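The other protein chains are all here in position, but one chain of the complex has been omitted.
For reference, chains read A and B in written order, and residue numbers begin at 1 within each chain.
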Amino acid sequence: MTSSLLPVALGNYIALSAVLFFMGVVGVIVRRNPLVMLMSIELMFNAANLLFMAFARAWMNNAGHIFAFLVITVAAAEAAIGLAIVVAVFRTAKHVDVDDVAMLKG
Amino acid sequence: MIAFWILGVILIASAMWTITAKKPVYSVVGLLAHFVALAAMYLTLSGEFLAVMQIIVYSGAILVLFLFVIALLSSGVAPFATGIDRLPKIAAPAIVVALAGLGFAIYAVGRSSVAATSGALTAAAAGPVGTAGVFGSVDDFGKALFTTYLLPFEITALILMVAVIGVVTLAGDSTPYAATEKQARAVRKSMREAIVRGGER
Partner (left out) sequence: MGVDGSYPYIVALWLLPLLGALVLWAFGPQMRRVAGWFGSGVVGLSFVLTVLSWSAGTQNAGGAVGAHQALGSWFAGFHFGLLLDPLSLLWALIITGVGCLIHVYSIGYMDGDGAFARFFAYMNFFVFAMLTLVLSDNFIGLLVGWGLVGLASYFLIGFWFFKPTAVAAARKAFVINVVGDVGIMLAIFLIVANVHSIGFGDAFAAAGSFSSTTLFAICLCLFIGAAAKSAQIPLHTWLPDAMEGPTPVSALIHAATMVTAGVYLIARCAPLWSHNSDAQLLVGTIGGLTAIVGAILGCAQWDIKRILAYSTMSQIGYMIMGVGVGAYEGGVAHFFTHAFFKAQLFLGAGLIIHALANEQDVRRMGGLVKKLPFAFVAMLTGVLAICGIPPFSGFFSKDQVIYGTLQHGHPWLYAVGIVTAGITAYYMCRLLFVTFLGEYRGDVDPSDLGIRHPELAGTPDVHDAHASHGHAPAWIMNVPVAILIVPTVFAGWLMFGGDNSPWARFFAAEFAPSSLPAPAISEGLTAIVALLVVLLGAAVAYVRYGTAAARAGAVARLRDESVRMPALLRNAFYFDAALDLIFVRASQALGTFFSRYVDPHAIDGAVHETAISAGWLGTLTRSFQTGLVRAYAFIIVLGAACFIAYYALVGGTH
């Protein structure tokens, strides 16, 4: 065994990450407020990032850092687009409820 | 180790707050706490550059963007459906599926030998946090980003550019349809009718 470098065993990080991820999932599915849904998506991104960081530390490989960085970037792009859509919907309907934006129903 | 548990509790609590808050502003506050706690957790994982990034980009940029939008849309009326008062039909199965997925994920981790890993395989590279040339430092990160991972970095730049163009297209001033209240009512009515028609089918 090498010297312990992680504060706790890796499994704890994975479990925490999983819990956070599925909280985000529930948030996306349950909430009708598009802003909260977007925030829930951010939660999921962050859960994934946490995992990247933990594994990077466990293997001492900074590829995980790079990936987390890229995820942050993509999350920023995603948030910007999502908020722009919210604004656009609001401009036409003066009200934002994702369940009302259902004109693509088949 | 104590830090992990304290931060873990904070992370879960703030996430719960985020997804259950009635007003989106409260959600933003919960999310802020979440991000800060996560940044702290990154520090314990020797990712000090990422911790800083987390604070600057998430807390400083994305959350402010959320707040701007809330402020923009909340002028006058309360535009958002709030809370989880109208739980949709899919909520219950969704939660069940999510919990099942969670259970499976944790079960899978439990079966895996990875879960027990607690030490680095290349311990020699480790050193005092913040020192130049050691794992997780700005120096280390930057060298990797601009040498080995240059292409993904460039592609990320492209993604950001696409996002910028998309935002300008979606929310820019040139949006052809600046609705009056009357027109908006008509749009809402047609939306509702579309839903009703769909239901009849």
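The rule is short, and it goes like this: a residue touches a chain if its C-beta (ideal position, glycine included) is under 8 Å from a C-beta of that chain, and two chains touch if they have at least 3 such contacts.
Small disclaimer: the values here were computed from a predicted structure and weren't measured.
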item: Displayed partners of the chain not shown (whole complex); value: A, B
item: Option from B:12, B:25, B:105 or B:184 whose C-beta touches the chain left out; value: B:105
item: Touching the absent chain when the full complex is considered, from B:52, B:94, B:160 or B:184; value: B:94
item: Where the missing chain touches chain B, by residue; value: 88, 90, 93-94, 97-98, 100-101, 104-105, 107-108, 111-113, 194-195, 198, 201
item: Missing-partner contacts on chain A, residue numbers; value: 25, 28-30, 32, 34, 37, 98-99, 101-106
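Quick note on the criterion: only the chains that are shown with their structure count from here on.
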item: CA centroid of chain A to CA centroid of chain B, Å; value: 4
item: Residue ranges of chain A touching chain B (in the complex, touch as defined); value: 1-16, 18-27, 29-33, 35-36, 38-40, 42-43, 46, 49-50, 53-54, 56-63, 65-66, 68-70, 72-81, 83-88, 90-97, 99-103, 105-106
item: Footprint of chain A on chain B - complex, ascending; value: 1, 3-4, 8, 11-12, 15-16, 18-19, 21, 24, 27-28, 31, 34-35, 38, 41-42, 44-47, 49-50, 53-54, 57-58, 61-62, 65-66, 69-70, 72-73, 77, 79-82, 84, 86-88, 90-91, 94-95, 98-99, 101-102, 105-106, 109-110, 114-123, 125-126, 135-136, 140-141, 144-145, 149, 152-153, 156, 159-160, 162-164, 166-167, 170-171, 175, 177-179, 181, 184, 187-188, 190-192, 194-195, 198
